[in-house]
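Only one protein chain is missing from this complex, and each of the others stays in its spot.
The chains carry the letters A, B, C and D, assigned in the order they are written, with residues numbered from 1 in each.
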Amino acid sequence: MTLFLEQLLNGLQFGVMLFLLAAGLTLIFGIMGVINLAHGSIYMVGAYAGTWVAMQTGSFFLGIPAALAAAALVGAAIEFLIVRRLYKRDHLDQVLATFALILIFNQVVTLLFGRQPLFVSIPPLLDGSVQLLPGLPYPVYRLAIIVVGLLIAVGLYLLINKTRIGMLVRAGSTNREMVRALGVDVRVLYTIVFGLGALLAGLAGMMAGPILAVQVGMGEQILITTFVVVVIGGVGSIRGAFVASLLLGVVDTMLRAYLPSMLRHVMVGPEADALGAGIASMGIYLLMALVLLIRPKGLFASNF
Amino acid sequence: MLSVSGLQSAYGPSQVLFDVELGVGEGEVVTLLGRNGMGKTTTVRSIMGLLKPSAGTVRFTGREVSGATPETVARLGVGLVPEGRQTFPTLTVRENLVATASNRLKRQNPWTLERVYALFPRLGERAGQAAGTLSGGEQQMLAVGRALMTNPKLLILDEATEGLAPVIRAEIWRCIEALKAEGQSILLIDKNIHVLKRLADRHYILEKGRTVWSGSSAELTANADLVHRYVGI
Amino acid sequence: MSGPILSVRGLVKRFGGLVATDGVTIDVRPDEIHALIGPNGAGKTTLISQLVGELRHDAGTIELEGRDIGALPTARRIGLGLGRTFQITCLLPEYTVLDNVATGVQVRQGHSFRFWGNVRGETALRETALSFLETIGLAGRADEQVANLSHGEQKQLELAVALATEPRLLLLDEPMAGLGHSESRQMVALLMALKTKVSMLLVEHDMDAVFALADRISVLVYGRVIATGTADEIRDNADVRAAYLGEGDELC
Amino acid sequence: MDNSIKKQILLAVVAVLLLALPFIASATGYPAMTSLATRALIYGIAAASLNLVLGYGGMVSFGHAAFFGLGGYVVGILYQHYTQDDLFLGLVPGTNQLLVTLPVTLIVCGAAAALIGALSLRTGGVQFIMITLAFAQMLFFLFVSLKTYGGDDGLIIRRTNELFGLKMRDKQTYYYVCLAITAVFFFLLWRLVNSRFGNVLTGLRQNARRMAALGLPAYRYKLVAFIISGMGAGLAGCLMANFLRFASPDMVHWTKSGELMVMVVLGGVGTLFGPLIGAAAYIVLESVLASWTEYWQLGLGFILLFVVLYTNGGIEALFGRLLGRRV
Partner (left out) sequence: QDPVKIGLITTLSGPGGYIGQDIRDAFQLAIDMEGGKLGGVPVDVKVEDDALKPGQGKQIAEKMLSNDGVKLFTGIVFSNVAGATVPDIVDAGAFYISPNAAPSNMAGKECNENYFVVSWQNDSLHESAGQLAQNLGYKTAFVLAPNYQAGKDAITGFKRYFKGEIVGETYTSLDQTDFAAEMAQIRAAKPEVVFQFHPGGLGIAFLRQYEQAGLLSTVPMVLAEPSMDAVTLKAIGDAAVGLNISSHWNADFDNAANKNFMEAWMKAYNRMPTYYASQSYDTALAIASALKATGGNMDDADAFRDAMRKADFESVRGKFKFGVNQHPIQDWYHLKVEKGEDGKPVIKTVGDVFKDHGDAYADQCKM
């Protein structure tokens, strides 16, 4: 029973982590409507910048502002120099341009930091674990991720749904010209919001640093997953992205934890393990296909 | 307040405006008449900066604005009700009104949500509905309300009564009259010439991208054959 | 045949708590133009969407020439003789004017699983399409790309495309909106001339046009039909004046 | 008129160049050019197939690598059973005849596309992008965990399929086989996009609502286009497996789908030859830059970026403008 509870908690935790990774993308892709394949690269930039500063200074917490600043600047620059020219064009042009950016960023990071992964350890403050329940130790850092993830979820929700900035960004995603004709400089606004999305990606990169590997190509690994989260949730819905993250996290964790042993009841051990693992690794895609077949616009599609 | 002279504009290679002259004075209501496809909307777009004019000048409150960005023009005090409504479909009615609302020119008694809802009770009833699901006429009201909420010096209405029920249309005319009484400058594009004659001070007629006639309502009435030739009445 | 071409009985459509169509019963007789008027948001477009099947109705029946079409998908209904124009124009923007109409003709002719042969080279198809453009008066613009048309011209093209599907009942959603005076008048004349070939359900706010064209008029308010009758009956109906026409002197 | 003549001349020149390419290659001392060109042709077929749904039909499939890979695996699996002399699933004997593997590929990929398409087409827009990706990813993980067929390491096809006793192992021969197939493929595609079917397909991309109001049952047309497109990608996969003499999950990976998409956009979306040009440009750039510098990705990235920002419509559009064609 504790094991089940623990797995559930793991699932939720992983879900929040996914949301953290996907938060920036819900802004850039979900709300602004830009298909940004370079999102993973910005995540990588944040991780590298933050980790590098942390390595140089020996302080994880000095790394955070560095990660945020680097990611936000890079994001704003991407918007200003490239994406801005593509809003009017076909979405596919965005695909090509941001694909090009992936190549460029990977190479630039290699040039600057080399091919070896960087290392940052968990800051002492967040190291170690606490007993959540008797017999259930839980790493503090993971709890920190949950807290940050929740804060961002709430903050983003308020920003998008309750503020004028949110309204204007949503308005701009359907009709830029009209927003401008009503006296709002959508261009600056979009640069800022794009930068904000990038900043969130950078934060995710920094947070992921101590538990994953900070290496070239780390962005591509999370790219698809984050898109999956946004789409399952319903493009443009923060609430949807959050629920989808949790759902994915729990489903993925539970499948990995319990599917093989369930299959073992009906077939021989190793085959069950392999098949179970196979299905589990398809898990998020299966889930997405199912969700979209039942609700073609995702879980929380806006009613339009 | 607004003066346009020698305006030329083109969509890519095809030139649409050849020589448009237009002026709107302080507190004046002016109309732009012409058949379909003569360039009325194009003129509005060129004034707004949505389309870069290839020649000519546009001055607003004394400032040269030809080639300026749309937000600059809007910020100087031009409010637009565009052709084809162009409401923001994913925003709710309330959000459509609030998102771009402002009172940059510090007008006393500015337009507020309440005033707009009072003008169009239908919008109040639908405040939480996504604009994309509104009926055509409701969207039109929303577009008008949205422009009013920017509290402009000059209001441009491009076929703002298209698709409105006669009662509502009459309501809008009344509203325009009221605005005029308040001293609001208005540029109107509409096909209800009879009403326009009563409401407006002066008229311009466009023919194939050129201003071919301008004059007062009285002159317009006097020149029925001219109106017939250019506008088809 | 004397029965109505379209017969709608007790149609209901709800959007959440809002009843957009509230037990609407209406019919269109052969060779008749039946106008549907009503305040903004009364549910006219919603009704048309249900008739063509873009929206599913919640209750009631829709019969076309005695056949219940309420469960059929849009394409089938069109195939059975329904045609429509859109309030907000809905065309193929990258095609030329002629291609738009020709595509309509092509679809009308049956299935399009023909992978061979150049459509642009099918003279018969293009001539038929051109004849529809001539009816409408857009023949001169045949080779213009739709995106380059002015609003009014697009409205006219809407009608040409709808005609190309050779409907027996045409659903017109504000065909006059956006047209100038002379174009409006042309359109009225055009619809008049078409009347013998096709019945119409006309939604329109241009009262001049409605009174000139309609054999019968139904008035929809808050999703309900409050009156049906001839032009004169409707003009004098107090409820209709209050809800829709207004008391003002100018009915334009 | 003037334009279409120019176009025909251009086409003829390109055809002659393509025919002469192996000779040019060996004469100039770059015999590997032939293989490069073979690869470009094969990717050209795959990209053009994708373009049929993406550029003409407006269905942005992010899972076309599924069919490409499936085509490759049909060749690989049949070959493996042929050499081991046993039956696939205990039913189907293996083979090494291109005249068998090619039709089988088309049938298998057509069926897969029918299945995936039938489900995916219930959605649209971004959701369609993602659901096609999902199916491709499932296939990817399937192949990765298929131990019998090499799993992640891939399936080695020791000998290229046979065709009319040609020496298929010979690079020039295989090039001409691919060239012939490409020519036939593009001819068929050309007829298709200009046919009545192509007309409604393009119409559906521009405005699905309008097409429905014309009485067109959109779903089945989209599905047929998707199936044809899947078969085309499968054909390319089959040729590629024969060329590489290797099939691996790499062919099904999402980055491959992405690359195909990049080729289409690079060349020109919704144009007949754009994808072929895009594929060739991408392959050649990748290969040439990589032989210059290990930082080739930087160069490739900047070139792609330049194309998006400044050509407005891909290389095809650039050519068009250079030729003075109206855009």
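As a convention for this text, a residue touches a chain if its C-beta (ideal position, glycine included) is under 8 Å from a C-beta of that chain, and two chains touch if they have at least 3 such contacts.
Everything numeric in this text was worked out from a predicted model, so none of it was measured.
Although it is not drawn here, the omitted chain touches the following shown chains in the complete assembly: A, D. When you scan A:A71, A:L118, A:M167 or A:L246 for touch with the missing chain, the hit is A:L118. Checked against the full complex, the one of A:L3, A:L81 or A:L125 touching the unshown chain is A:L3.
Per the touch definition above, the residue from A:N106, A:S173, A:T191 or A:S237 contacting the chain not shown is A:N106. Interface with the hidden chain, as seen from chain A, comprises residues 3, 6-7, 10-11, 13-14, 17, 106-107, 110, 114-119, 121-122, 129, 137, 139, 141-142, 208, 210-218, 221-222, 224-225, 249, 253-254, 256-257, 260, 269-270, 273-274, 276-278, 280-281. Touching the omitted chain from chain D are residues 29-32, 35-36, 39, 141, 144-145, 147, 150-156, 158, 171, 240, 244-246, 248-250, 286-287, 290-291, 294, 296-297.
In the analysis below, only the chains that are shown with their structure count from here on.
Interface comparison, A-B against A-D: more C-beta pairs in contact at A-D. Separating the CA-averaged centres of chain A and chain D is a span of 31 Å.
Taken residue by residue, chain B touches two or more other chains at 133, whereas all remaining positions touch fewer.
Remark: the chains found to touch one another pair up as A-B, A-D, B-C, C-D. Here chain C touches chain B in the complex through residues 15, 37-46, 87-88, 148-153, 174, 177-185, 205, 207, 243-246, 248, 250-252, going by the rule given at the top.
Taken together, the chain B residues at the contact with chain A in this complex read 48-50, 69-71, 73-75, 79-80, 82, 86, 88-91, 95-96, 98-100, 102, 104, 130, 132-133, 146-147, 150. Touching chain D in their complex are the following residues of chain C: 52, 54, 73-79, 83-84, 86, 90-95, 99, 103-104, 106-108, 112-120, 161-162, 164-165.
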